[in-house]
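With one protein chain held back, the other chains of the complex are shown just where they sit.
After this line comes chain A, so read on.
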Amino acid sequence: MLDKNGIAKRIAKEVKNGYYVNLGIGIPTLVANFVRDDIEVEFQSENGVLGMGPFPFDGEEDADIINAGKQTITTMPGASFFDSAMSFSMIRGKHVHLTILGAMEVAENGDIANWKIPGKMVKGMGGAMDLVASADNIIVAMMHTNKAGESKLLKRCSLPLTGVGCVTKIVTNLAVLEIKDNKFYLLERAPGVSVEEIQAATEGTLIVEGDIPEMEI
């Protein structure tokens, strides 16, 4: 089974040379730590920066330079700043190659829910609805089950949706899965996790074809 860093490490392998990548808050933010350093990648943050760098050294933080999680950041050589409308032109206009975000629920038809629990919690969708409605290449990073042990990979989402039919790939603490033809296809197992354990933790239709390899991280 993977921890949050393990999930981020596996997702980092999906980041290819020349990609512009938008990372969501939480596990997705960790992905930047594991991207190979022999490829050229630029990270976009929807609050208006392309070419995000690491966190600043203590004492060098600047209140005017933050990421979408409101954390202080630095920029890389070649970085740029822009306004919010232009930022979403990059996203809506499909200029960003890969979007990695978290989710509360994903359904076998590709629906995703991650912004609201009616009557309990409302944080808002932020940029998530724009991101999932526009991106062709979306990876969801999340735990396979919630804190109550219930599956987050469902037949249908029970929470208010963020987007419909948009998720194609999911990396969890247990597995890598792909969504095709309204089904979850199991691609890889996390180290030490059996197909049966993944099956038991997946409420939606899970297709297992042939031997499922263990992830290489």
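The rule we apply is simple: a residue touches a chain if its C-beta (ideal position, glycine included) is under 8 Å from a C-beta of that chain, and two chains touch if they have at least 3 such contacts; residues count from 1.
Please note the rule applied: contacts and distances are computed from a predicted model.
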| item | value |
| --- | --- |
| Protein name, per the UniProt record, of whichever chain is missing from view ("YeeE/YedE family protein", "3-oxoacid CoA-transferase subunit A", "Spermidine/putrescine transport system permease protein" or "ABC-2 family transporter protein") | "3-oxoacid CoA-transferase subunit A" |
| Residue among A:84, A:158 or A:205 touching the omitted chain | A:84 |
| Residue numbers in chain A that touch the chain omitted from display | 45-49, 54-73, 81-85, 87-88, 91-92, 111, 115, 119, 121-130, 133-134, 160-165 |
